[in-house]
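All protein chains but one are shown at their positions in the complex.
Going by the order they are written in, the chains are A and B; count residues from 1 in each one.
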Amino acid sequence: MSHPLITLTTDFGEQAPYAAAMKGVILSLNPEVRIVDLTHCIPPHDVRHAAFFLNACVPYFPPDTIHLVVVDPGVGTKRALLLVDCGAARLLVPDNGCWTLLGDKGLAPTVRRLEEQHFWRTPTSATFHGRDILAPVAARLSLGQLAETFGALTNNWVQLNFPAPQRASNGWTGEVLFADQFGNLITNIPSDVRHGTPDILRVGKRRLRKGFRSVRTYGDAEPGSVIILGSSTDLLEVAVVQGNAAVKFGAGIGSPVGVYWLKPKLCAAESHMHL
Amino acid sequence: MSHPLITLTTDFGEQAPYAAAMKGVILSLNPEVRIVDLTHCIPPHDVRHAAFFLNACVPYFPPDTIHLVVVDPGVGTKRALLLVDCGAARLLVPDNGCWTLLGDKGLAPTVRRLEEQHFWRTPTSATFHGRDILAPVAARLSLGQLAETFGALTNNWVQLNFPAPQRASNGWTGEVLFADQFGNLITNIPSDVRHGTPDILRVGKRRLRKGFRSVRTYGDAEPGSVIILGSSTDLLEVAVVQGNAAVKFGAGIGSPVGVYWLKPKLCAAESHMHL
Partner (left out) sequence: MSHPLITLTTDFGEQAPYAAAMKGVILSLNPEVRIVDLTHCIPPHDVRHAAFFLNACVPYFPPDTIHLVVVDPGVGTKRALLLVDCGAARLLVPDNGCWTLLGDKGLAPTVRRLEEQHFWRTPTSATFHGRDILAPVAARLSLGQLAETFGALTNNWVQLNFPAPQRASNGWTGEVLFADQFGNLITNIPSDVRHGTPDILRVGKRRLRKGFRSVRTYGDAEPGSVIILGSSTDLLEVAVVQGNAAVKFGAGIGSPVGVYWLKPKLCAAESHMHL
């Protein structure tokens, strides 16, 4: 049997000792567990970034993996800490909606509040629950301790409000969910709308009537071209071939994006009206 | 029995192949060992940052863990390389004081100089002892080879001089030990002095008479507030709620910090006079 897996996702950065301290706590309780770093570079306190991040990687892991997430601007306040089982994954998270997108799928999640303090490190700091609460609970879960011993079920948790893309008479309006290392802008608009190439592309304050193309992949257009394509998460993505769309358009998370057709009746997105 | 653990802490950054080369050397000698990255982003040559970092995470690891540290501005000179056993941890370090804060605790450490060259890679470069000396020694230690085979005991090693906080008639003066990803300033002043809320807070060149609060955790004050609180390492911390104190005060490692009371006889830090 393989050793259990605990993944770590934090906004601690690479210069602070906080993630390392959590690894020490986990390995002291369960020396056999395998720790997998997902990232420690979520932008500070950016719960929406964390939600996008987790949604794009957690579903690929074995379902018994324990995902520990510390993006926690509310640490030490009355915000709860949760143990979530959403079928495809187990998560230990602050109750701030960072797992919202994962919970949208399939079965209703089972959610518990971490309340049983005798499993926590003592004294329990008010500013580092990752080390003092989430790490020891993750280690004990990985040792096979039952979920119900950590706290009672709850039906009440924070959900992030991710704005849905809007269907207009002549196209779609949405926003940037994520900008990656390459400056590619991943939007909340479904990727298949691009198959009938739109006539107008809006990104941030800019509007392009010509000068962009709908392609299958980056290499399908000349360097420097503005392209729209389907992201690896099946969303509409705006990119600049071998360039940086985030810089070119001055756009980032939350920037408005739209695709429009001059003749509405040809709008390829028609089929989405019945989604 | 669990496989042994070797942790890595370096200032190599993420773009250079140096940390990866060390992992290869270790895994070639002991394919079973488990390597845990603590960080590769200690600021270049910043031994004091490394000392703070190690002190805040090494104590949480299982005591038989081997901690390999390469923050080594003196590489290739006559500075020694040390194998340290300080009871709670084994360290392989350049002799530059990076483990000073760990050595302050508990039992006197056992320190050896790495001298037995037949355990090193050959040829041994003058500029990369992490790969050529520390990595093979760490791997052999993890295979159970005895510490005494690597070199003789020494009683002589470099210690960093961390300035102690100063007790003044009306408060405490100290300095910033560490600024984290969030801009929180962790000082060398003990955290419990804040319980009798001070009247004056000095950070860098700024002095606040009002406009700051002593709180339990970040969420206890309004966004934008200047707060003082106890860090997760039990030191006085200056923060800006959902903001960045390092930026606000133009402060960083070494910046002066002070907390003062207008009426000295009410000074809550009185109890520290007998520390």
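Just so it is clear, a contact is a pair of C-beta atoms (placed from the backbone, for glycine too) under 8 Å apart; a residue touches a chain by one contact, two chains touch by 3 or more.
All figures in this text were calculated on a predicted structure; none of them were measured in a lab.
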Checklist entry - In the complete complex, which positions of subunit B touch the hidden chain? => result 11-25, 27-28, 31-32, 34-35, 37, 44-45, 73-77, 79, 125-128, 131-132
Item to check | Where the missing chain touches subunit A, by residue | outcome: 2, 5, 7, 9, 14, 34, 36-43, 49, 52-62, 65, 178, 180-182, 216-220, 229-232, 237, 242
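Throughout what follows, only the chains that are shown with their structure count from here on.
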Next on the checklist: Quick check: how many Å separate the C-alpha centres of subunit A and subunit B?
Outcome noted: 31
